[in-house]
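And then subunit A:
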Amino acid sequence: MTTYDVYVAGGAVLFALGTYGLLERSHLVHKVIAANFMGSGIFLVLIGLANRTPTPEPDPVPQAMVLTGIVVTVAMTALGLAIVKRYFSETGRTTLDADEKPGERR
Partner candidate 1 sequence: MTVWLPVLLPALTGVVTFALGDRRGTARAAVNLVGAIVSSVVVVSLVIKSYAGEVLSHAVPTLPGLDFGVHADLLGLLFSAVATVLWGVTLVYAIGYMDHARDRARFFGFFAWCIAAANGVALAADPITLFIFYEILSLTTYPLVVHSGSSEAIAAGRKYLFYALGGGAALLVGVTWLTVLAGPVPFTPGGALASVSGHTTELRIIFGLLAAGFGVKAALVPLHGWLPGAMVAPAPVSSLLHAVAVVKAGVFGMIRLVNELYGPELSSALGVAQALAVLAAFGIIFGSVVALRQEDLKRRLAYSTVAQLSYITLGTALCSPLAAAGALAHLAHHAVMKITMFFTAGSLAETLHVKKVSALPGVARRMPVTMTSFAVAAFALAGIPPLAGFASKWLLGVGAAEGGAPWALLVYVASGALAIGYMVPILIASLRPGDHPEAAGTESDPRMLWPIVTVAALSIIFGLTAGLPGSPAHWALTAIAPSFGGLMP
Partner candidate 2 sequence: MPERPRIRLVPLAASLAVFALVLRAVHALPDTATGLSAEMTAGAKASGIKNVVTAVLLDFRGYDTLLEIAVLMLATIAVLSLRTDPDALSRRISGVAGPVLGALTRAYVPIMIVVAGHLVWIGSSGPGGAFQGGAVLGAAGILLALSGFARPRWSSGAPMRWVLAVGLLTFIAVALLPLALGGTLLQYPDESRKSLVLLVEILLTLSIGASLTSLFLASASDTSEGERR
């Protein structure tokens, strides 16, 4: 169980947690946060796997990918939150109608 395995396993846990959250949580902001969970999970996996290089410093390409990934995730999250706010101000609901679970707080 080399050191990078811990990060990779942690990344996988984060990804799975994010997936479950995105799937199951009905509140829209929770969904956006869950998506970010998935993102950071993947970045952990990427960086963890980048450390398998024989030389001390890790492989730069995954790092570049992580940087780009972060910016893209930020962009998506910003757009998601903007739409959620606009939807909330238009309809006053914080969930997608079709996913209404009984007992869900409006």
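Details
Here is the rule we go by: a contact is a pair of C-beta atoms (placed from the backbone, for glycine too) under 8 Å apart; a residue touches a chain by one contact, two chains touch by 3 or more; residues count from 1.
The candidates came about this way: all candidates are chains of the complex that A comes from, given by their letters.
Just so you know, these numbers come straight off a predicted model, no measurement behind them.
Screening 1 or 2 for touch with subunit A: in this complex the touching candidate is 2.
Residues 2, 5, 8-9, 12-13, 15-17, 19-20, 23-24, 45, 49-50, 52-55, 57-64, 67-68, 70-72, 74-76, 78-79, 81-83, 85-86, 89, 101, 103-105 of subunit A are the ones that touch candidate 2 when the two sit in their complex.
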